[in-house]
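Here's a structure for you.
Heads up, one of the protein chains got dropped from this complex, but the rest are sitting where they should.
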Amino acid sequence: MALTINNLSKQFAGFAALNDISFSVKEGEFIALLGPSGSGKTTLLRMLAGLDYPDKGTIDFKGQNYLSLPVKERKIGMVFQSYALFRHMTVAKNIAFGLEMRGKNKPKREEINETITRLLKLVQLEGFEKRYPAQLSGGQRQRVALARALAINPSLLLLDEPFGALDAMVRKELRRWLRHIHDETGLTTIFVTHDQEEALDLADRIVLLEGGKIAQYDTADKIINHPKSEFVFDFVGSGNAADADIKGEIASINGCEFPVVNLTNFSGRQKVKFRNYDALISNEEKGIKAQLTGIFASTGFLRFEAIDNGGHHLEIIIPERNFDHSLKVGDRVGILPQKAYLF
Amino acid sequence: MPAEISSQDGFIAPKAFRRTRVIPGFTMSLGITIFFVSVIVIIPLLALLMRPWENGFSGFIDTLFDKRVFAALKISFLCSLLAALVNLFVGVLIAWVLVRYDFPGKKLVDAFIDMPFALPTAVSGIALSAIYAPNGWIGGFFDDFGIKIAYSPIGIFIALVFIGLPFIVRSVQPVLSELEAEVEEAAETLGASPLQTFNHVILPAIMPALLSGFSLAFARGMGEYGSVIFIAGNIPYVSEIAPLLIVVKLEEYDYAGAASVGIGMLMISFAILFALNLTQRYFAKKGL
Partner (left out) sequence: MRRKSAKSPQNIADYTLILFAFFWMALIIFLPLASVLFNAFKGGVSKYLETFADPDAMDALKLTLLVTAIVLPLNIVFGIASAWAITRFEFVGKTILLSIIDLPFSLSPVISGLVWVLMFGAQGWFGEFLQAHDIDVIYALPGIVLATLLVTLPFVARELIPLMDDNGTDEEVAAVTLGASGWDVFFRITLPNIKWALLYGVLLCMARAMGEFGAVSVVSGHIRGLTNTLPLHIEVAYNEYNTIGAFGAATILVGLAFVTLAIKTILEWRYADELSAQHRH
């Protein structure tokens, strides 16, 4: 294990920002710290960087007690949410800064120039050496910030909401590119995000935080398909709730039977949750009886809104090619879950 | 900072662990700051606050209500108030002209607004005095009608109008230029006359800035010395300002009396500042 975090806790004015956090990261892994605002993800990242300190707990990085090291000795590459580029320095000077700060161990001029050229090529900004941050677009600034962080040859790369300030198009593009850079450098990388899609798409493993506690630490697949709590289920996608009769691994609603994934030994009537894409719509009187209140077209699929007899709203999405074109708003339908979760 | 460093799990709290501040220099910068502030501001002001009570509280009251001191405080108060009021109107007008119109010489006028800040008060003092003295350019004209400007409260008032102008202009100007022209245009399309627009749209928006500019100009006027003493003539009971009385008392080695006058001036200034602050809060509550 490259990084081991044990029992990390931190109180802010009486409220627990982090509550007994423990997890470990393998060398070269790409980890996302995911959670809603206030979940403690940024506090955790800042502790790794040495910008914040816990009240309790340990951070161990390759056998070193990280908490005993001040920021400058941790050799961390940090990319700030605002990028924090030095506005009065050119791109080249920004990237060289960390190397210039080494005092006696400062590399030779040619070495520094070589590093600048190499990194600008890596982040695809060749020819931008003499530009100032104010002359760059948001995406370009982000890449300079990354190059600057990589210049000190860090042992750990930390990114705080790396795509937070960018528009949707640039975001997607940079996301792929960041993954590419990670694979190329093999750096252990940890990034903070509140966007579950980003985390699921990019990271090897995701630390999903809720109110300062780890809700789940798993791969994207596990988090999507085997959520450990209702919070995890709700945070990573939309879902619906319904009451079902449960017997062993099978649940049934009004003649519609479907498996319960994270089965317990529970038996009886209980609320289950199912994904909006894990259901079918039929015009038979089966499953959850509901009335369609809206049909919305999107690229490749259709979204249905319905309301059940108890007044609860339901949302189902179905690929367009499977759509039964006879359905219309106002119809009474039966909604048939295909798979559900019990928490 | 954590109140207690736990040593569980064999964890030994290192020095760096206790230093939760990332940016260096806290102790040094705060140390220098507190040293300067204490030596230059706090201790000397304590010396002022503790001095008047030498002859008991009644000594303090007697000094303030001594006829000459009371007259000086009254003159300072009234002239400052009046000058600040005049500047209120003229200052808004000039700020308005500078923000809303383009005309040749605008940048020059804008730069010269700060002249009373930049010009040493002794220079403004002798210059104003030379103009308004009975043999001066303007003073001579009024002297023919038997009106004395210099060596009378009118002279004090004029010096305070000079000194107070930039306070109002510089408070109002940025607020006016931030005010979107569209708001005014919206008022116009809703049928408001220019005067109504000013009263109902512009005035409320600049009110907080106006009040703070007014209080600054007033406080400056209460304490102003250099630009006033030359033109005032310093005739006791007529054109003697409060700050001058401090100098007079000091010359008589009446330290307690000088400190009493000083505290009297501060009390008037702070009372006005406090009253205006309350007014400002009232406006702030209304979301202005």
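Should a chain be cited, it is by its letter among A and B, assigned in written order, with residues numbered from 1 in that chain.
Quick note on the criterion: contacts are C-beta pairs under 8 Å (C-beta built on N, C-alpha and C of every residue); 3 or more make two chains touch, one makes a residue touch a chain.
Note that the structure is predicted; figures quoted are calculated from it, not measured.
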Of A:His88, A:Lys121 or A:Lys271, the one touching the omitted chain in the full complex: A:His88
Candidates B:Leu64, B:Leu82 or B:Leu250 - the one touching the absent chain: B:Leu250
Hidden partner chain, residues of chain A it touches: 49-51, 71-72, 76-78, 80, 82, 84-88, 97-98, 101-102, 148-149, 152
Interface with the unshown chain - residue positions in chain B: 21-26, 28-30, 32-34, 36-37, 40-45, 47-48, 51, 90, 93-94, 96-103, 105, 107, 109, 111-116, 118-131, 136-138, 161-162, 165, 173-174, 177-178, 180-182, 219, 222-226, 230, 243-244, 246-247, 250, 253, 255, 258-259, 262, 265-266, 269, 273
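Note that only the chains that are shown with their structure count from here on.
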Interchain centroid distance [CA atoms averaged], chain A/chain B, Å: 54
Chain A partner contacts - residues on chain B that touch it in the complex: 2, 6, 8-9, 11-12, 14, 16-20, 22
Complex interface listing, chain A residues touching chain B: 6-7, 50-53, 55-56, 58, 65, 67-71
